[in-house]
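Let's turn to subunit A:
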Amino acid sequence: MEGLGFYGFGALTLLGALLMVTSRNPLHGVLWLVVSFLGLSGLFGGLGAHFLAAIQILVYAGAILVLFLFVIMLLNLRPDDVERMPTFSLRGGVGGFLVGVVGFCAVVGSVVMGTGAFAKPVAGLPPLEAGAADVAIPLFSTALLPFEVVSLLLLAAIVGSVALTKRRLP
Partner candidate 1 sequence: MTPLLAALPPVTVQHYLLLSGLLFAVGLVGVLFRRNIIIVLMCLELMLSAANLAFVAFSRVHGNLQGQVMVFFSIAVAAAEAAVALSIIIALYRARGGVDVEDAAEMKG
Partner candidate 2 sequence: MEPVRFLGLSPLSWVVAIPALTTLGILFTPSAAKNAVRRIALAGMTLTFGIAIWILVQAAGDVGLDASARVLPRLAQKVEWVRELGISWNVGADGMGAAMVFLTSIVIFAGVLVSWSVEDRTKEFYLSLIALVTGVFGVFVSRDLFWFYFSYELAVIPMYLLIGIWGSTNKEYASMKLTLYLTTGAVCALVGLLMVYFRAWAFLKTPYPSFDLDYILMARDAGAFDATWRGMDFQVFAFPFLLFGFGAIAPMWPLHTWSPMGHAAAPSAASMLHAGVLMKLGSFAILRIAVPALPEGAVWWMPVVAVLCMFNILYGGLVAIAQKDMKFIVGYSSSSHMGYVLLGIASMTSLGINGAIFLMFAHGVMTALAFALIGFFYDQTHVRTIPDLGGMSHQIPFIGTAFVFMSMASAGVPGFANFASEVMVMFGAWQGGLKWQAVVAVLGIVPTGVYLLRAVKGAFFGPRNPRWDGLRDAVTPFQRLPFLFLISVLLLFGFWPRLLTDVIGESADELAGLLARAGGG
């Protein structure tokens, strides 16, 4: 069951991500990202982070991506016909190479550091179920200060967005 969850949701997430990146129409892109995030939410659930799984759907897939959709429709963006994925170019080659290096490093890194608990099957780890109440405890105790700071940040973001999008009178 564990394996089914990981591979199923993992495939969904990866597929959604790939389709989002390659989509010409940003509208489609958003929808594919929603798919990807749904998969991600499943993965969270599989790891016992039930609260985050819910948040991922509610806030990310629900609120943020809807905001994207809203903006795209507001701007009435059409599928971009000039833009295309580069087939091959020097820049693309260098970039792809760098990405490959990063990926390689990440893999090698995880292998090198992947000793002990990292190599054990997840199913064998002690169970961890984190509902809203469980996450709330550290959030409002040890992490209270960052929490407040983040709330300030959100406030600033609101003010900033309003200021940026406000139409200036001629």
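Basically, a residue touches a chain if its C-beta (ideal position, glycine included) is under 8 Å from a C-beta of that chain, and two chains touch if they have at least 3 such contacts; residues count from 1.
On the choice of candidates, all candidates are chains of the complex that A comes from, given by their letters.
Please read these numbers as outputs of a predicted model, since none were measured by experiment.
**Q** Would you mind pointing out which option among 1 or 2 touches subunit A in this complex?
**A** Candidate touching the shown chain: 1.
**Q** Which subunit A residues qualify as touching candidate 1 in the complex?
**A** The touching residues are 2-4, 6-7, 10, 13-14, 17-18, 20-21, 23, 26, 29-30, 33, 36-37, 40, 43-44, 47-49, 51-52, 55-56, 59-60, 63-64, 67-68, 71-72, 74-75, 77, 80, 83, 85-86, 92, 95-96, 99, 102-103, 106-107, 110-111, 114, 117-123, 125-126, 128, 130, 134-135, 137-139, 143, 146-147, 150, 153-154, 156-158, 160-162, 164-165.
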